[in-house]
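For this view, one protein chain was removed and the others were kept in their places.
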């Protein structure tokens, strides 16, 4: 039987539908979520009604906080940020109230909420419409952070996120929305904290997330004659499958981390640091990071391209650790 | 001549006075900055008048943004956050508008503003009154990040910050306010991006900032017979004196990073990653981080202590890299 | 108003003040590590509002939470244990005064961020609206907090969605503008009455003396009813005088502050109309003192958490 192929956005849409059908406490709100122009949430209002699917005012602080409260009182809200960048106006509600209420309450309350957000650069949208920010969510304790890189994972991870009793930040890359891939029709889950071994290899381990996974695969293809590249996609950066990373580096002895977020104090630094601490004895070479340098993202497409990780930069880093 | 000894808070107060006398465009505002109970800003209103020293409403978004605008139009505002934690309600103004306006404008405008903020744990104040957050400021491009660990640096770095044409986040540790040290009476600057070699040693390099520096010195004292510890205080984490760190590790071959911020994607990860990339060939042992684990800070003092870096944990890490 | 209600209000206020006096004593003895804003002088607000609330209703509170939590009916023992950072506290000693959460009584919760709880309260109200269970939520905040962006956003959102929510602003700067006791140099409020903002959100609003629990009871009743009936939110403002300093075990404020003291105020009225006699008063005070003593004994006798518990509760286990 041929596998069904749908897009990343369609997979996300389907996860919503199946979970909202299964569980009447799942609700959805955010700016323009009832608009037919928005692929990930299209048709949900028509299907589940305006009580459960609501357009909000442009007030991220109040509606994210409302999600936290509703989650504490038994609903399972999916709250959408049009772009993750807009979450900066609401960081107290995200990083304190959403992420820490469970801990601060000593477990007395829980916050089963999903904060969905588009992210990512490459669309020439400028400094306030291009960021990744997931390293900030990972830095602050209390929330899980999910970065699906393909349609299959997008659906399975979102279903896991909705079922999870913890706050989850679910990050959808803007440029992956139309990417196609095989996705089962029935509901399924992809577990958190289990890395996906995208490609086996023996010379060098490359850890990459989101849109970077595809770029790494292209780079690895181009280097076939020079290096056997193992590609790991952690899928969730909190929780992180440290074991898979350490095992892979144990085998290859070399590590490159490819990350779209800013380099300084970013996820790429974290992976480096973990390996420098726990995998040092297996390391044969310096650990390289290919991340966005510490520069705001410019509007001009050529300038933007200059900053973002790409196939060439990834290939160069792989060659460097092999040298 | 005996050196004058004053506290960290007094040093900060004096830097304000000297800079406000020198430059009439320096102004100060924030919550209760005219209150006589607040040591760092005490007396400034009386001295410079209510036009230049103003109490604001509890609206961090609006008054930080106001600082950005005033800086763009020729003033040099010092804007105070009572605690850095409260900045979370205003992250767009800090991370986008303050930090990126210079870049986004292609250099057409500049933002010579100092955002002063108290930070830090150890006072049993709970999850929303104890954080460090500087790794977030360091992660996002466009602002300098300063962490004075003693009165001398506090004064000199603040004067440098006020004179700097860029946005500077100046972070004052809550528990250092009454720490005393020698501080010259006349104005002086301490340059950004130049680490302070607090103690020379040959076996292991420890990089530490803020209140951690004192703890590391105590730990190093206790280990005198076991290890010759070199202690480096970067003083500014943006810009970071990478050279000093790499040179020191080049000499000792071992690195421990001690950081009060959360471990994951924190400043400690960044220092590890830099050394794993650029100093790998000199490394003789795993790189250890002693940071706050990824757990919100609890109210109970014993629980809080359990999480924070302390002398014992630092000593253990040093012993580990020496083993 | 019936006698019983009046006495209930009186008792609720006495309980809060007795409890805070107990805290003052423990603090002075070094037995209570928490620092927090005292509610002394404001008791009428929480007592008058919460008299209309059921267990299934919620309140959201501030850095000055004791009155709100107690009036909502939380356990004094577990509250004091939490303030003493004990394992038997509502939150195992992790919350302290700024983040106390008690889902059982609907005290959800204190908040260390000015205005931080207000959006969350909209979520409690939304849950009631969606579950159609007739519940309401109350959001307490100060006049300082009333300016915070998230608070103003939530006023708008609650009105747009007609949430079953009552906004209660306790204005402690009714004459001189103060912040945390400091007389501020520039005003923090561009208007005299916070309730003047109600019409800016298309909701009813009014301002009242916060030391008159009988009036508070009336207006809060109306607002809670309105919310329960699905007619949307109301903004109530109560002017309060924060009574500073250690009362040294006394229940009523000193002479100077008596005029603002809600307990003194109600006592005079109830003595005059015969609801209260010195004997009943004595009895209430004794009972509440005993309850607070019991809470103190419980708290001080409770175990500390084990250090290793610091690592628990970051995530829901098994999830």
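Annotations
Here the chain labels run A, B and C in written order, and each chain numbers its own residues starting at 1.
The working rule: a contact is a pair of C-beta atoms (placed from the backbone, for glycine too) under 8 Å apart; a residue touches a chain by one contact, two chains touch by 3 or more.
These numbers come from a predicted model, not from an experiment.
Counting contacts over the entire complex, the absent chain touches A, B, C. Only one residue in the set B:16, B:38, B:102 or B:116 touches the chain that does not appear here, and it is B:102. Interface note: of B:30, B:65 or B:87, the residue touching the hidden chain in the full complex is B:65. What chain A contributes to its contact with the hidden chain is residues 31-32, 34-35, 37, 45, 50, 53-59, 61-62, 85-86, 88-89, 124-129, 293-296, 298-307.
Residues of chain B in contact with the chain left out of this view: 27, 51-52, 54, 56-57, 59, 61-75, 77, 89-90, 92-93, 96-97, 101-110, 141-142, 144, 164-166. Where chain C meets the chain that is not shown, the touching residues are 147-150, 152-153, 155-157, 159-161, 186-191, 196-197, 199-203.
Note that only the chains that are shown with their structure count from here on.
Touching chain A and chain C together: B.
Using the mean of the Cα atoms as each chain's centre, the chain most removed from chain B is C. One finds 40 Å separating the Cα centroids of chain A and chain C. Centre to centre, using the average C-alpha position, chain A and chain B are separated by 30 Å.
In chain A, the residues that touch at least two other chains are 61, 89, 92, 96, 103-104, 141-142. In chain C, the positions touching at least two other chains are 92-95, 99, 111-113, 116, 149-150, 314.
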